[in-house]
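All protein chains but one are shown in place.
We call the chains A, B and C, going by the order they appear; numbering starts again at 1 in every chain.
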Amino acid sequence: MADPFEPKMTAFVCNWCTYAGADLTGTSRIKYQSNVRVIRLPCTGRIDFMLVMKAFSRGSDGVIISGCHPNDCHYTSGNYHARRRWMVFRDLLDFMGIDLRRVTFSWVSAAEGAKWAELVNDATNTVRALGPYKEVQQLAAVGIE
Amino acid sequence: MSERYTITETSVGSFLQAMTASGRRVLGPKLVAGRIEIADINTFADVVQNGQSVVSAKGVVFPKVERLLKYRFEGKNIALEDVEPQAQPTVLFGLRPCEARAFHALDVVFNWDSKDKFFNTRMANTTVVGLSCTQADESCFCTSLGSRPDDTQGSDILLSPLKAGGFVAEVLTDKGKALVALAKDTFQPLADDAALVPPATVAPAFDAKALQQELAAMFDSPLWAEQSLRCLGCGACAFVCPTCVCFDIQDEADTKQGQRLRAWDSCGMRIFTLHASGHNPRDKQSQRWRQRVYHKFAYYPERLGTLGCVGCGKCSRACPVDMNLKQHLAQVAEAASQG
Amino acid sequence: MEALQNKAKELLAASAVKVVIGYGKGTGESRRPIFVRAAERAGDLVVDTACTQNLATYLTKAEVRALGRIAIVAIPSTLRSILQLAAEKQLREENVLALAIVDGGVRELATFDAIEEAVATIPDAIGEADQKMIDKLTAMSVGERRAFWADELGRCVKCYACRSSCPMCYCERCTMDCNRPQWIPVASHAIGNLEYHMVRAMHLAGRCVECGTCGAACPVGIPVHLLTFFAEQTVRRQFGQKGGASAKLDYAMSTFKPDDKETFIR
Partner (left out) sequence: MSRVGVFICHCGENIAGTVDVAAVAKAALDMPGVVHAVEYKYMCSDPGQTMLKDAIRDKKLDGVVVAACSPRMHEPTFRRTAEEGGINPYQCEMANLREHCSWVHEKGEPTTAKAVDLVRIQVEKVKRNHPLKPIRVPITKKALVLGGGIAGIQAALDIANTGSPVLLVEKSPSIGGHMSQLSETFPTLDCSQCILTPRMVEVARHPNITLYTYSELEKLEGFIGNFKATIRKKARKIDEKLCNGCGVCQQKCPVKKIPDQFNEGLSNRAAIYVPFPQAVPNKPVIDLANCTYYKTGKCKACEKLCPTKAIRFDQEDQIEVHDVGAVVLATGYKTMPVGNFSEYGYGKYKDVIDGMKFERLASASGPTGGAIKRPSDGKTPETIVFIACAGSRDRLKGVPYCSKICCMYTAKHAMLYQHKVHGGKATIFYMDIRAAGKNYDEFVRRAVEEDGVKYVRGRVSRVYEDNGQLVVKGVDTLLGGEQLEIRADMVVLATAVQAQDGAEELAQTLHVSYDPYRFFAEAHPKLRPVETNTAGIFLAGACQAPRDIPETVAQASGAAVKVAGLFSQPELTREPIIAVVDRQPPPVFSHCVGCFLCKSACPYQAIEEESIKNRNGDVLKVVAKVNPGLCQGCGTCVSTCRTKAIDLQGFSNEQVFAELMSI
């Protein structure tokens, strides 16, 4: 019998809030699913929109993007710029046929260890229910002879 | 000596069925969403008999993206996986004679020094059924290159429409014979009074042979800058061209595996010749435009004994800013004659 | 048309400009960009409904700039391009003169302020057919949209006619051309095409002047302009900012409001 599907989750998080929050999840020993791989960046402002698409192209089934709450940005406004970027890019992804249920945006502060665990579990469960992101993954073979 | 038959339009239908039945993929000029594309031909009605497809049929033997090899990272070692070109037997049906001739221009490059396995396999599996043009447009200039709208060169079979309907089928090669053999009875012997629809008239705009000589003296002409001022430096001309053969080799890899791809490229683009240092020997659009003309009309004949152009005019039609190759070449010829 | 030809003649004769970029007769019934550099050639200029290409693309081309001060025959989107290029420091007021085609006549717009005024009177609306198509697409299911674009982009050969014809794609090195890292695959396979057109749309969000020249340029008829139109509309809807409205930079994607309203961040 084949193994049950385990989604590949990629997360892009800022160093000061969400990464620290995820550290707190650890220090609080709160358990969550191990599917996620975290890429740490200084700020959500640093997260290039293409990284999200690239993650899918590379076979991620789901993507998580998280940073500081509005007003909490370590760099005062990086997350505001990021928010705008996502407000547009998200619409564009949808317009081009990318399934937004596979992209989770969140603010997780350095104090919200529990929220991080919850976030990862929710996103992972959603994507697990959706199944592998075949629609994009199989594109890799299309257009090459 | 070629065999000549006639075939009615209805029999063409059964001929096509025979090809498909034999496991061949049949492609040809077909109207798709208002554009002529090289697409699957199921019935004779699918075949557009005049007018040029936007993109050439080149992709059948030289795909826009082609996998050359694959590899996997196994620990620190790399496991190579050679890729065999999968080439389904293909018939290009109702192709314009100019496009049929174009395969030769590709062949001389892919078999110049090394023999390209991928191209040759695909070519070997491709049979070309040409169809003489009875119409042409302002961009056509096959006649300026010593060819004709009913040129047989490059076709395995050439169909030419009869006034009375149906076609004369001129079977030119063994490949052609093999194809005919699939449905021998659909072909009738050629009647003596069979009258052909006159081929399209394409007035010669210049003489390619003379042009080749003239170009030798025109390298520094201001004309190139003049003509290319409106050129945007995109690759539309090259990518629709049936003879453009430039390609780029790209590795796409992650930490687990990779593949090596061959993809179309174009000398019209700035980064085509951009060096890592930042220096670019063809930094100006005029230099790139000149290169395009010289490559097709001087370097090809010099080095490969054939023109790098068949006069189909696809480039002119595809150009977003109407760079009309025929007009430009005529202009060059004229400038040359004035010395 | 005479008005334009006379204006061009006058400007060139007085060498107030060195070149007039305009439309001329092309192959068959088509129109093509022409560069009139002598008063006596002003007669080559054509103005009619077939003149739809945004010529502003040439304003940033080194070869064209080298000719000297430019007068450019401008349709509305050309005027917007001039403002956006100015806002992005790609254009100086003294180097360009707009010959705006307004209801048959020609208006000489020598300053960015004048162009701003003119642009302010132009409604934002894009072509009806394009708007219909965007609405149709947005009404589709996400799966249908994916299929639509997979089919359309499947024809893309990465000739970059869209990029080359776009007045805002003036970058000397496009993201596509970056190979350390190779952000976007060079090859025109499905992923390469999807990613390329996604990046282009994002880079034009808040900068697109909605001329549709990219779509018109595509040799294989992919409606790529719908992507940039959509991105631009998204920006306008959410932030009320738009490309090509002013010569002073107001770029939605590098500014923000603390109270920008979204509904999806948990």
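Going forward, a residue touches a chain if its C-beta (ideal position, glycine included) is under 8 Å from a C-beta of that chain, and two chains touch if they have at least 3 such contacts.
The structure presented is a predicted model; accordingly, all values stated were derived computationally and were not measured.
Asks: Can you pull out the displayed chains that the omitted chain is in contact with?
Replies: Displayed chains contacted by the hidden chain, ordered by label: A, B, C.
Asks: Based on the whole complex, identify which of A:Pro7, A:Gly62, A:Gly78 or A:Gly97 touches the chain you can't see.
Replies: That would be A:Gly78, which touches the missing chain.
Asks: Of the listed residues B:Ser114, B:Ser277 or B:Gln338, which contacts the missing chain in the full complex?
Replies: Reading the full complex, the residue touching the unseen chain is B:Ser277.
Asks: Where the complex has a chain not shown, which of C:Thr52, C:Gln90, C:Gln131 or C:Gln238 is the residue touching it?
Replies: Considering the complete complex, C:Gln90 is the one touching the chain left out.
Asks: Given the contact definition stated above, which residue among C:Lys9, C:Arg145, C:His203 or C:Arg236 touches the chain not shown here?
Replies: In the complete complex, the chain left out is touched by residue C:His203.
Asks: Determine and list the subunit A residues touching the chain excluded from the picture.
Replies: 6, 8, 10, 15, 19-20, 22-27, 29-34, 37-43, 45-49, 51, 54-55, 58, 60, 71-78, 81-82, 85, 117
Asks: For subunit B, which positions touch the chain that isn't shown here?
Replies: 73, 75-76, 253-255, 277-280, 283
Asks: Name every residue on subunit C in touch with the hidden partner chain.
Replies: Residues 88-90, 170-175, 178, 180-181, 183, 203, 249, 251, 253-255 of subunit C touch the chain that is not shown.
Just so we're on the same page, only the chains that are shown with their structure count from here on.
Asks: Could you pull out the chain whose C-alpha mean position is farthest off from that of subunit B?
Replies: So the farthest one, by centre of C-alpha atoms, is A.
Asks: Need the CA-centroid distance for the pair subunit A / subunit C, whole Å please.
Replies: Chain centroid spacing, subunit A to subunit C, equals 34 Å.
Asks: Taking each chain's centre as its mean C-alpha position, how far apart are subunit A and subunit B in Å?
Replies: Centre separation, subunit A to subunit B: 46 Å.
Asks: Among the residues of subunit C, pick out those that touch two or more other chains and give their numbers.
Replies: 187-189, 192, in rising order.
Asks: Which subunit A residues touch at least two other chains?
Replies: In subunit A, 143-144 touch at least two other chains.
Asks: For subunit A, which residues are in contact with subunit C within the complex?
Replies: Checking each residue of subunit A against subunit C gives 49-50, 53-54, 57, 70-71, 77, 80-81, 83-100, 104-107, 119, 135, 139-140, 142-144.
Asks: In their complex, what parts of subunit C are in touch with subunit A?
Replies: Interface residues on subunit C, with respect to subunit A: 137-138, 142-150, 154, 175, 183-184, 187-195, 197-199, 201-202, 205-206, 227, 230-231, 234-235, 238-239, 252-258, 260, 262, 264-266.
Asks: Where on subunit B is subunit C touching in the complex?
Replies: Per the touch definition, subunit B meets subunit C at residues 33-35, 54-55, 64-65, 137-139, 225, 228-230, 232-236, 238-240, 248, 250, 252, 261, 263-264, 266, 269, 271, 284-286, 316, 318, 320-322, 324, 327.
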